[in-house]
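Below you'll find the structure I mean.
All protein chains but one are shown in place.
Letters A and B mark the chains as written, and numbering starts fresh at 1 in each.
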Amino acid sequence: MTARSLFVPTTLFLLATFLIGPFLIIVAASFSAGETLSFPPQGFSLQWILKVFTVESFRASFAMSMFLAIGGTAAALVLGIPASYALSRYRLPGAEIIRTIVSAPIIVPGIIVGLSLLRYVVVPFGVGITLALFLAHTALILPYAVRVVSASLDNLRSDIEEAAVLLGSSRLGAFFRVVMPNIKGGILSAFILGFVTSFNQVPVSLFLSGPGVRTLPIDMMAYMEIVFDPSVAALSSLLAFLSIGIVFAAERFLGFSRYV
Amino acid sequence: MFQNRAEAFALALPAAIFAAAVFIVPVLILLSDGFRSLDGGWTLAAYGEFFSSPLNQAVFLRTLKLGALVTVVSAVIGYAAAFSIVSLSPAAKGRMTGLVVLPLMISPVARTYAWIVILGRTGIVNQAFQVLGLSEAPLRILFSETAIFIGLLQLFLPLMIISLISALENMPKDAVPAARVLGANWFQVFWKVILPLTKEGLVIGGTLVFTGCLTAYITPAILGGSKVLMLETLMYQQVAVSNNFVAASVIACILIVMSFAANLLLKRVATARNTQRKAAR
Partner (left out) sequence: MSDQSYLSLEKLTLAYGDSVAVADLDLSVRRGELIALLGPSGCGKTTTMRAIAGLLPVKSGNVILDGEDMTRTAPNKRAVGLVFQSYALFPHLSVYENVAFGLRLKGMKGAELDSKVQSGIASVGLAKFADRKPAELSGGQQQRVALARSMVMEPKVLLLDEPLSNLDARLRLEMRTELQRVQRETGVTMIFVTHDQAEALSLADRIVVMKNGAIEQIGTPEDIYNRPTSSFVADFVGFENIFALEGGGLKTDNGSVPLSVAPGLEAPSAAGLAWRPRMVTLGTGPFRGTVRGTSFAGHSREYLLDSALGPIKAEVDASEPVHVSGSDLSFDLPVHKAAQLSRIA
């Protein structure tokens, strides 16, 4: 073997170890029978995996995170689909400004979004924390929704709408009859991307937590500061498999990566 | 292209108004707070005060240093990795690219948490060191710049690799063989041919990694603890511990200016590339 033929496999092996190794260690640690987080795991048990489901705060924050990820993504799509449509199909004065406004949340660090919402919306207007979280997550997902939906609209010829109208459909009807069915994949991909982004999001939600109202990742961070048992590892593994599962299914059935 | 402007505005405005109300206006107010004096005038005093504190200076420099370091190291590893991946058969390339993308789907909390197990006092690294007799007492790796560096590198390396893979794939196929035939050695090939041809990919990947590091919260929070701060964790402390909203506004402004500058650079490179492509046609 020459130096060159060794280079590729060695590089790839080290890369895979560095990128995936830590995650595999977490998975292994979550099956530990010991009381503290350690590797190699002490014995084998399912106790930590099972414990995750019994921790009350995990259950509540999981529900909150699910609500934000699903509700926030849905709201972002309700706002984002018409906006993407306007940006892609109309000669719109100020289109660049509108595009910049709706995609700005992607550039500004999440912690700033959370803090300014807290200071200037939640406190002065007496908005509830849950609603504030919902607004923040919607704003955060909006840029992704617009980007992915715009991309699939741009890939669709606009004359099919004209054809539908000439065959007797109204403009709105044409949108639902011939545009929606053809950007379905893009919308679903935007949904998944938005869901994963929202679910894993920490900085935006940092300041937006109150008694009993917390997102799951923040709850996990709080828990690991106090308790050093493998339950956070177990929860992390479960969540990782959940999101990997969703993304894999999306790739398999939708060709997710075409849209992102 | 439809002509009706009223229709277009009706479709686009709800999203724009929402983003403006929930996001742009509150952020602008927050930023303006840092320029306000007690009597209501405009002043840069808060910035002077912020930068006069040695702690803040250290955090600011540490953030820049870690951002730069992670960006440079990820570029070096990124080229080696992207090269190796591009040289694979299509099927293997797809699988390897998937493996690089996979960590991006996993919660950063979980990804960072793993390093506690690895770098902690009883973690794998310390176990290994002791078994090998390299150190007597367990090393304190956690809650240090080193730990944050490792965590950030692992978090953002995939972004660099993906950018470089697409840059390498868009490179003219014959460029490298042509340079070799003309007598260039591998070092020269990289420096004179590959680097200039993949510059945009490097800049895009670099911007993503650098802004990522700049605005990272989870990694310094978990791996840096309460002592080794970066700008975002400092900002959190200023609000949650000290209730110092002016300092928070100053940090917010620094973060936004830096990430806007990086994104502007990114956009410039992207536009330049588009114009070049159009010119080539």
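Note that in this section a residue touches a chain if its C-beta (ideal position, glycine included) is under 8 Å from a C-beta of that chain, and two chains touch if they have at least 3 such contacts.
What you see is a predicted model; the values in this text were computed from it and never measured.
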Hidden partner chain, touching residue among A:47, A:103, A:130 or A:169: A:169
Chain A, residues in touch with the chain not shown (by the definition above): 91, 156-157, 159-160, 162-170, 173, 177-178, 181-182
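By definition in this document, only the chains that are shown with their structure count from here on.
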Chain B to chain A touching residues, read off their complex: 1-5, 7-9, 11-16, 18-20, 22-27, 29-30, 77, 80-81, 83-85, 87-88, 96, 99-100, 102-103, 105-111, 113-118, 122-124, 154, 157-158, 161, 214-215, 217-218, 221-222, 232, 235-236, 239-240, 245, 248, 252, 255-256, 259-260, 263
Contact set on chain A toward chain B in their complex: 7-8, 11-12, 15-16, 18-20, 22-23, 25-26, 29, 37-39, 79-80, 82-83, 85-87, 89-93, 95, 98, 101-102, 104-105, 107-113, 115-117, 119-121, 135-136, 138-139, 142, 146, 158, 196, 199-200, 202-203, 206-207, 217, 220-221, 224, 232-233, 236-237, 239-240, 243-244, 247
